[in-house]
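To start, I am sharing the structure in question, which I have written as structure tokens.
Below is a slice of the complex: some chains, not all, each in place.
The letters A and B name the chains in turn, as written, and every chain counts its residues from 1.
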Amino acid sequence: PVAHPHTCTVIGAPMTYGQPFVGTDHGPEILRQRGLRSMLTALGWRVEDLPDLDFDDATTHKPTAGIGNVRNPWLVGKGTEKLAKLVSDTIKKGRFPLILGGDHSIGIGSLAGVLSARPHTGVIWVDAHADLNTPAMSESGNMHGMPVGLLMEGVAPSEPVPGFDWLYQTFRNRLPPDSIVYVGLRDVDPAERELIRDLGISAFTMHEIDRYGIGNVMEMAIGHLLEKDPNRPLHLSYDIDAVDPVLAPATGTTVRGGLTFREAHFVAEAIAQTGNLASADIVEFNPTLTNDAGADETAELTLQIITSLMGKSII
Amino acid sequence: PVAHPHTCTVIGAPMTYGQPFVGTDHGPEILRQRGLRSMLTALGWRVEDLPDLDFDDATTHKPTAGIGNVRNPWLVGKGTEKLAKLVSDTIKKGRFPLILGGDHSIGIGSLAGVLSARPHTGVIWVDAHADLNTPAMSESGNMHGMPVGLLMEGVAPSEPVPGFDWLYQTFRNRLPPDSIVYVGLRDVDPAERELIRDLGISAFTMHEIDRYGIGNVMEMAIGHLLEKDPNRPLHLSYDIDAVDPVLAPATGTTVRGGLTFREAHFVAEAIAQTGNLASADIVEFNPTLTNDAGADETAELTLQIITSLMGKSII
């Protein structure tokens, strides 16, 4: 299902409003400076590189404050609506959207766009966190913890959060609980834990990675999504905080005991090898949250993970 | 077999006489300062927190020097007698003894107390070392290398070491060689190696952890102890030097190539998941043997391992 001819549309999504820190907006520009485009062409992709989405024009005419328990719903809502439309259009043109965050609230737009264009998509969520909160559940009110929650069938709120009317009009498709697998979880809120259990969501936490090894875990994770339809398109959402903070310190919500350098690559390689990967976002790189060496290392790792998921292999 | 209702008795055992360094006596107080009690209550345990055992009152009226090849036998003997009685009493009250070292010579008291109250207990010994020496075998004379040796059937000396008369009176139960499994060995004395082979003791060294993966190793280790009786109570003795010294530098006898951060947790989680864990000690944290950052990191890791073995899980 990957786009033919191999054209990849790079979508910069410099969102910061889904969490408390500025700095996640630097991701797209830094990845481009480090050679993203030439790396993609070296792997045989044709590349369409769009200007970054503008998530700040909404600030001029709408309130930016929180509503109830949710922080910046209007800004996140208007921004992710733009992203959803662009992702959906890109897929319909037969291209592979490679979405560069920004914080993980952009996952709301990516998922909505993917589900609109290809409702049957299976999703791999690589993250230390489940991002399964809804406004009613969330303790922090940060929307980067809600992309899965807002898009999942049976979990998403029945009424729109302010700013998210579009999710209840054009982009009404939701993700069935059996159409996502988690990889790398290690910091899950009690209410999320309950949902994962109740809905029987397939979750490979660090415990399972230790128990079975990353090779078996990826085989099981991919198998879960492809067992009924081996041609099913896959969407990958890769939160860089899935990687151990020793290796990827430049991110906002670090949790120890994460993916090793090799596992971080293997996850991407294994998904690429399916031939089913049709869209991806990589998020939460924030160079301002550590020293220069740490920012450099995290940027380089992010670029390498993209290289792996776009098809690079050792042999 | 875990105590019902879930009451845990925290037993501070600040022993230093089983090895050459002062500093192991700080373990219990530091773990309490870092929130041990609230962590336990958050996991649903009722907590009884006893004052630390006093291992220094024996110094006033008895010789402290070595006897033959053994260092401080009288001090270690009197201290571990106290601990053995307290552990046995705690178990008989239906409570879970959580014993905080102190050096690993306290294992003499823990094992003796556990075997007195529940002779059928299976023991998991997580350690870089086998601690299987006897006074006749030991090269160093340090008693933290002898807890398994002094308590094992067919290995324990036939005559008491001075200070250990109690081990030949009230606490005569010994551990059969098939009732212990080692996890994490990587520095084994030649005489210990011979015993492990001759007695057919189940030992999962770092080589086996590399060969089979920690998931399979823990399944085999636990399976070995529970194969005849799935309801058998388990005792865990966790020497923090099992963990790689990069992660746990604050301990006396570091050996490279140890458990990773994730494996260190997984071992504890896997044992907790059996539901059979009925007592545990965690030993050899010594904050004085490295810099402040290393001491902090080792303390935090120790606390997290306790959290895992007392029931914390990701999902």
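As a convention for this text, contacts are C-beta pairs under 8 Å (C-beta built on N, C-alpha and C of every residue); 3 or more make two chains touch, one makes a residue touch a chain.
Note that the structure is predicted; figures quoted are calculated from it, not measured.
Peer 1: Give the total number of copies in the whole complex, keeping in mind that only 2 of the identical chains are shown in place.
Peer 2: My count for the entire complex in this file is 3 copies.
What we mean here is this: only the chains that are shown with their structure count from here on.
Peer 1: Measuring from the mean C-alpha position of chain A to the mean C-alpha position of chain B, what distance in angstrom results?
Peer 2: So the centroids are 43 Å from each other.
Peer 1: Help me check something: in the complex, which residues belonging to chain A touch chain B?
Peer 2: Spelled out, the residues of chain A in touch with chain B are 185-188, 193, 196-197, 203, 205-207, 209-213, 256-257.
Peer 1: Help me check something: in the complex, which residues belonging to chain B touch chain A?
Peer 2: Answer in residue numbers: 213-215, 218, 261-263, 265-266, 269-270, 313-315.
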